[in-house]
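The structure appears right after this line, and notes come after that.
Only a single protein chain was left out; the remaining protein chains are all shown in position.
First chain written, first letter: the chains are A and B, and each begins at residue 1.
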Amino acid sequence: MNSVLRVTPSLSFGSRRSLYILERNIMAYKRQWPVFVSGFFEPLFYLLSLGIGLNSLVGHLDVGGQSVSYAAFVAPGMLATSSMNGGVIDSIYNVFFKLKVSHVYEPVLSTPLDVNDVALGEVWWSLTRGALYATSFIICMALLGDAGSPWVILCLPGAVLTSFAFACVGLAACTYMRSWQDFDTVTLVTLPLFLFSATFFPLSLYPTWLASIVIFSPLYQSATLLRGLSLGSFSWVMLVHVAYLFVMGLVGLSVAARRFQRILAP
Amino acid sequence: MHARQLTKDFGTFRAVNGISFDIPRGESFGFLGPNGAGKTSTMRMVSAVARPTSGELSIFGLDPHHDGPAIRARLGVVPQEDTLELELTVLDNLLMFGRYFDLSRSVVRERAKELLEFAKLTERANDKCDNLSGGMKRRLTIARSLLNQPELLILDEPTTGLDPQARHLLWERLYRLKSDGVTLVITTHYMDEAEQLCDRLVVMDHGDIVAEGAPRALITQHSTREVLELRFPSDVTTPPVDMLAPLAERLEVLPDRVLLYVHDGDDTLRAVHAAGVTPVSALVRRSTLEDVFLRLTGRTLVD
Partner (left out) sequence: MTLLATKGTSTRFRPTWWRAVLYEAEFYSKTWRASVISSFLFPILYLSAMGLGVGHLVSAHTGLIEGHTYSHFIAPGLLAITAMQLSVGECMWPVLASIKWVRTYHAAVATPLEPDDLVDGKVLWLAGRLFVTTAVYAVIITCFGATTSWTALFLPFIGALIAVAFAAPLMAFSSRVESDVTFTMLFRFAIVPMLLFSATFYPVSQYPVGIRWMVQLMPLYHGVALCRAAAFGSGSLLAIATHAAVLIVMTVVGLFFGRRNLRRRLVD
């Protein structure tokens, strides 16, 4: 077990070999580059629609004493949503396909890679994609004037952390899917998260009872973190958001690894 | 490789029931058995993928539980089903698989070229795997298992789906590997294959090993030297078993014929005629591993 990748000091998980899964995915994805490139247009469409339409209807909002345009308020929330969807959808759909339909991992496990490497490798892949899409999103934000401050650059690591949290949970979730029909459950979770995580309007507009639920939503954690980073208004609470997302990812990953073991090498 | 009391349970179902065997380096060892006998579960354990429920297993003197990656680095595995990446090209399949073994790109490229030659797939190198025929896929899977130049090659029904030409080509390659000192572990349904390839083999049934030995030894031990096959006209519903039984060591009545297990088939045939029994046709042949197999595991379909 050479060069063990240490996620936390007490826990060694996976190895450097997990990067070969990333390499494999890049190789397999090469043929689909138009799909990949087309993904870069999505933030442009969303931000453009927002800028044309709602921005002037809503006007400026007060965020932590700062007056910001509606587009600047929503854009980080949309980046968080996009990172969530990217992480979850890629994990769930593609990994389900590999796990249960095309059986891609089975020959891999007869090589020095083990189940943890496979799970971790898929996470690397999600993070890579997440980082690329987040970069394009942040560039679009900057171009359309929706970036609150130069600190918007810090949204990149923030978005990657969001991808991590959701990709790991998605990875765990996909092992529980029995057939494609179960995938409707995914939207059943992500859509309410998307609509009720203070992405479109501030937490203060929710009824109190709902607001106290909303703050526990992982997407709320991410959106609030990214909004703070984009506006350059830093606070200690951000560390809580970071910790929340990080722990969520770790829990998802460890569940995923255990489930992978049961499915792939029972 | 040493296995002691190796057991594998799936829930309450016991797939492998405390089997023990030793496979010395350089030997070619076969696992025979009907579907569901526990062969594939055993293969998955000895390829350091699945963990045994209980028992001891050591491969290259290492413990698969702790040294899985190190063991698998020296193993080649041909699974029962072709598990190729259908979306990738033939060449990319090999290149990627070689990378999993920590091999550098240039080394993998070189070996891939050679193995494509071996698998007679050089012309198809840039085709998507999805477009290959069944036999080609099988050949590629076998080529893939040789990328890391394994010391131990595990083949789970390697020639299922291959045409006779490809089968003989593979046997030839396996002989060569064996003479290079590679240990072979093979499961197969084809008895001729087992007789050809295996120095030693075990017959498994319901998770147990029911016989063990060299193919010839097993035949001597569990069958007679020759078999006399007698066919009767289709209107004879009950062949004269009472008259035949005393003539053979063992007798088996099948829907279309009667098998007499004897030392000398020609002698027995004369005795049959002398007893006044007149079959439509008679065939004398040597006992094969198939006779042993069917005797030990029964003729009824398992699944």
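We take it that a residue touches a chain if its C-beta (ideal position, glycine included) is under 8 Å from a C-beta of that chain, and two chains touch if they have at least 3 such contacts.
A quick note: this is a predicted structure, and the numbers were derived from the prediction, not measured.
Asker: For the chain that is not shown, enumerate the shown chains it touches in the whole assembly.
Answerer: Answer for the hidden chain's contacts among shown chains: A.
Asker: In the complete assembly, which of A:Trp151, A:Phe196 or A:Phe246 touches the absent chain?
Answerer: A:Phe196
Asker: Decide which residue listed in A:Ala28, A:Val58 or A:Ala131 touches the omitted chain of the complex.
Answerer: Looking across A:Ala28, A:Val58 or A:Ala131, the contact with the absent chain belongs to A:Val58.
Asker: Looking at the whole complex, which of A:Ser67, A:Thr187 or A:Ser212 touches the chain that is not displayed?
Answerer: Looking across A:Ser67, A:Thr187 or A:Ser212, the contact with the absent chain belongs to A:Thr187.
Asker: Applying the definition given at the start, please give the residues of chain A touching the unseen chain.
Answerer: Residues of chain A in touch with the missing chain: 32, 34-35, 38-39, 41-42, 45-46, 48-49, 52-54, 56-59, 61, 70, 181, 184-185, 187-188, 191-192, 195-196, 200-201, 205-206.
Keep this in mind: only the chains that are shown with their structure count from here on.
Asker: How many angstrom lie between the CA centroids of chain A and chain B, rounded to a whole number?
Answerer: Each chain's C-alpha centroid was found; their separation is 47 Å.
Asker: Spell out the residues on chain B that touch chain A in their complex, using ranges where they run on.
Answerer: Residues in contact with chain A: 10, 44, 47, 49-51, 68-70, 72-73, 75, 77, 79, 81, 83-88, 92, 95-97, 99-102, 144, 148.
Asker: Over in the complex, which chain A residues touch chain B? Could you list them?
Answerer: Residue list for chain A touching chain B: 1, 15, 17, 20, 23-24, 27-28, 31, 102-104, 106-114, 264-266.
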